[in-house]
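Here the complex is missing one protein chain, while the rest keep their positions.
Chain naming follows the written order as A, B and C, and within any one chain the residues start at number 1.
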């Protein structure tokens, strides 16, 4: 039995608590928040769970093996660091930290102490994203050409992070998982803050990869409609992933181009001979529908028990934060490319 | 009665010829193409129309007042220039020319000779785009915050121009019309050519404006599904324009944010008080459904008769080409911003 | 404070209990079910609620003012009757009873004892259905011509009632509310039981009204996709109500026909002059999004306190059951019309 505590009972904390309450092998010991009125809600719903606003005391509690951090991003680093220093494993909401350097330090600290970090990249544990990875790995898509995502809605404006940190983080986590072996090398981002003094509420992010692959994410807190739609294009097949579809979230199109071997010295018409189009069936595979957070927590607990790295470990969190940081820098320079190598070197 | 000739009977030429054939006040005199087998088709369908592969002879024909240029982009400039020099008005397919300099020279030549240039920005003449302009001009949207368009499909790869010149040109023309008084100042674009030796088949284009406005266009020749969808966001209302909807192409959402007058020195929680959300009704206005090209040609002919500038005149064509050129330059530099002033100066 | 008990903790009972638990002015005293393992779940989630499998004892409990009946349809009548006889108000799941006669007797019993019956026609309390009633009552639709509903999915086959009692009951309840003053006079229904020994799993129901109005309901437990779509057509406007739309459940179309006053003796072409079409804007009003069951229970409790009839009282339940019964009879005779008067007289 793993003893757990949750710090932060705001937007996402209640989902964590509800799931941990029902996760086999977990004893939810305590919930910590500075807002005591939030804690009253916890006690009503979960009468056996303790509540506190004293994080230090919580870290001393020997019944607690893992601390789950669900506070605003700016506080992730210090809360997680202190938990690690107190010998606790940590589970951290996305994005992992506010800077690459912070993420790197948490990774280092955990490695030194042989502790497990899980980062809550929830989408990785959905049936849809797992199916995409499966299809990519099996080679069904052929060479992967692009990842193109739109993630917009009339959203909660945030004040401490821009819309890339709030929404594009999901796509970066998905890309990190769905495109194994693909190395992001540079980032260009543009965006605008429509309200003075606020962070950017609309942004466009391009990620360049080492190979013949490009990724793009369109995020917006000020859209009249909610869109969660990703195209994943390959040389042999292409996927449309629409997370708002009640069923059929993943559609696989047997479409693409064919390039024949016509000789290149045929003059101006050579290309019209070389490039052909191919259109075949569409197929929507049946997907697992277990709640992603439940799957994730179960795997995380199992990793803690065996001292193994989860699918979305601290390294994954770090890779995502590194791109978020580069994107914000590029956006400040109206799209000027930021090499990811150089970002890595500053850590 | 205006005498007209069409040069180029390839992809779009047949649409032009079919519409000109039925445009009141137009006498379609001749169709010119170097491929004589194409001309045979013209003679079968339109027995009274002459055909020729001799452009010089055509320019000598005193019955012809206007030459419509529907050839590949690279030849637009020379064909249009010679028509103007022969004293003919011209109607040019989009994009107007292959370079800003060429477009500027055509504009200058026409002005000098008091001739009319029309550029075929067809979308401007659709009921949907005209309704958007009407709503923007009436102030219904409030301050316009962004224009965000996705225009993708499994398309005909082109070999002389990249996907921005082929598809984003439509959005630039629409923005030029729908956002009157808004000054584009800089461009950042990214993209990739997946086939070696070919132009970019996927691209992302951001246009920065002088004011609190940003535009973005996502274009792709290699998408498994066809999308033609534009969000136009304002401070008071927002529009979703979906050109593939059989009816209800324009949906106006009474949604937005409200910013109240709370004092800014209230500490960290000030913003959560300042920004509120507003969601109201949605409304899909009935639209004109006349074929856009027919409307456009009718207006163009009327402009020629009165020596007036059409809505989409040479200046409009030039403004669009200027951004296309800057976008291509930015794309070569992986998103590095290109100021539009400097582009203008090179002309 | 109204003391309540729930009998039946199967499919819908948990929703009732969850809502009653949070309904202001309600004290949820007890939950009764014959399956003791179900009651264990209740005690875990709601530690202060008593559980029992002894309905007689429950009826003796003076703390209980209202009994909510959430058992299979066949037992509704006896359980509700005994509750009324014990002086309790009752809240009954849909459909109210298994026969018209039973419904009539409950109505009579409650009237005699001055007790309140509420029937759980949940849809009546949704924002969408209330908006339809509002538009009909305001005369926006003009004369109402038809109600046409499709309610199909791959559903839980039931064994005690056919698909009309399970699904069409919703539409009959909605029609009863949305079409005030419209008198249903006869019913024709067809259907088929694909599994031998089972009730009909697919059915088509037409309701004839006294005036220029017709209603139709298509229900099916064996459909590959879920559809919840109703057309409500009027002489001036028409509504599409799609309950699966996340927002915009109600779309109002300014469409219809116009009949002009051309004289009828004009020969064969008279009609083409008489009937015209009108197509205008579409409008999707913002709807209330409070959970319908919460709204319903709050109103029901208020009715009990004041001894008032709820919107969906026993009479409403009776009117719906009367049509369900007639429909089943018609279906057995492959669509032969069943007059609703004669059904009424048998009671």
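Points worth noting:
Quick note on the criterion: contacts are C-beta pairs under 8 Å (C-beta built on N, C-alpha and C of every residue); 3 or more make two chains touch, one makes a residue touch a chain.
Since the model is a prediction, treat every value here as computed from it, not as a measurement.
Across C:1, C:195 or C:210, the residue that sits in touch with the chain not pictured is C:195.
For the chain left out of this panel, the touching residue among C:214, C:287 or C:309 is C:214. Only one residue in the set A:101, A:140, A:248 or A:291 touches the chain that does not appear here, and it is A:248.
Considering the complete assembly, chain C touches the hidden chain via residues 145-146, 148, 150, 152, 154, 157, 159, 186, 188, 190-192, 194-195, 197-198, 202, 204, 206, 208, 212-214, 216, 218, 220, 222-225, 231, 233, 235, 238-240, 251, 253, 255-257, 259, 264, 268, 271-272, 275, 277, 279, 330, 333-337.
Against the chain not displayed here, chain B makes contact via residues 47, 226, 244, 246. Residues 248, 254, 279-286 are the ones on chain A that touch the missing chain.
Everything that follows uses one rule, which is that only the chains that are shown with their structure count from here on.
Interface note: chain A and chain B, two copies of one sequence, contact each other through mostly matching residue numbers (shared numbers exceed half of all numbers used). Here the chain at the heart of the shown protein, by mean C-alpha position, is A. Annotation, chain B versus chain C: rotation angle of 180 degrees from the Cα superposition, expressed as a multiple of 5. Distance between chain B and chain C, defined via averaged C-alpha coordinates, is recorded as 53 Å.
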